[in-house]
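Up next, chain A:
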Amino acid sequence: MFNHALWMKEYRQAKPVLWMLPVICLLFMGVARGFVIWNKLIPYEGMYNRDLTAESFYSASYGLLFMRNCALAGLIVLLATSFIGMERRNLLNDFTFSLPFSRRRIFMVKWGIGVTFLAASLFANEVVDALVILLSPFSDHFNVLYHIKDFAFTIIVLTGLYTFALFVGTVTGSAFAQAILTAIFSIFPVGFMTILMFFVYVNFRWDAGHVFSNPIFQVMMDMSLFFHVVGIREGVENAGVYIAHMWGPLLYTALFLPLGLYCYQRNRLEYNGRIILFRQLQAVFKAGVALCFALAIGMFFTILFVPDLDRSPNALLLPYYFGFIGGGLVTLIVMGRLMKVRLKV
Partner candidate 1 sequence: MLSVKQLSKEMDGRPTLRDISFEVGRSSITGLLGRNGAGKTTLLRTITGILDPEDGCVEFEGKDVHRTPECRHNFVYVPDSTEVFVGYTPDEWARFYAAIYPNFDMEYYKHLMERFDLPRQKKVKHFSKGMKALTAMVVAFSTRASLILLDEPTNGLDPIVKKQVLAYLVEEVAESGTSLIISSHHLEEIERIADTVIWLKEGRIEEVTVLERLKDTLHKLQVVFKDEAPSHLFNRSNVKVISKVGRVYTVLIEEEGTDTLRLFEEEDPLLFEAMPIRLEDLFDFKLGGERHV
Partner candidate 2 sequence: MITINERSPLPIYEQIVQQMKEAILKGVLQGGEKLPSVRELSANLLVNPNTVSKAYQELERHGVIETLRGKGTFVSRHPVPRMEQERLEQFQNSLRQLAIEAFYLGIDAEQFKQWVDEYMKELGREKHA
């Protein structure tokens, strides 16, 4: 595992992206914190002659943390494409597979390097952030638990996303497909639930009530990495309530690491450039996409043509199935063409 040649090769391959991780963290944590403190909070206290609570102090940087998470998420997906998708482009994939290392080991090193850099970047920057706070006039508001929670949750979510993105890389044939599909699937659970619920509503008239209050919806949100990335908002007071939601990203890591290993071992380089690598999966993918589009277009047409969804029950069916069947067929045809395409990137 620790043959340094492999680590060296992978490191060199993704060096710029790897080093962006700590840089982004630094910008959106320590530096931003300093900026907020000196340019906002101190004048604020001076202006309103009021002392901030610890809660307000930490929440002043939430916007920046949100941006950090989005940037890190984007970077981590980019990293995953640097390791897998982009290799498929030229002879690099040939070279990697010709090395005297098992594909399992190669995959594990790719995963390991990403996670290590991520963890190290976050950790180092939590320390820097803490120092910035401690050296500022707000040092008494410093809350160690907050930083620990931020570190833990962010690591878990981003590792889940990274693992998933790597897995998507092992089943797609290009960096472009890898990135797009990762993005789509990070919202997929919620999106799918929405169109499925609409299907149920139109066909069985069962109103599941307001979407957001439905408990299933909560589960779906937890399974969608997108919402984790944008949604982690831990207050100082909340003693780790968000932990309950962590099962989603943890599941992603636990599930897609072994799956990724399995698929990588069976990769067939002759299909590089295709959207989906494995022949067996191609049919499933095609059918799945067609189904989703059918459901979505059905929903779209219904909403478009029926002004009041509560009224005419049967009038909903016509536009719905028009969209469903029409949209489904068109998608099948388009997908048929698309699956045969070989992308250069």
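Selection rule: all candidates are chains of the complex that A comes from, given by their letters.
Quick note on the criterion: a contact is a pair of C-beta atoms (placed from the backbone, for glycine too) under 8 Å apart; a residue touches a chain by one contact, two chains touch by 3 or more; residues count from 1.
Computed from a predicted model, the values in this text were never measured in an experiment.
A.B. asks: Pick the candidate that touches chain A in this complex from 1 or 2.
C.D. replies: The single touching candidate among 1 or 2 is 1.
A.B. asks: Can you tell me which positions in chain A touch candidate 1 when the two form their complex?
C.D. replies: Interface residues on chain A, with respect to candidate 1: 3-5, 8-9, 90-95, 97-103, 266, 268-270.
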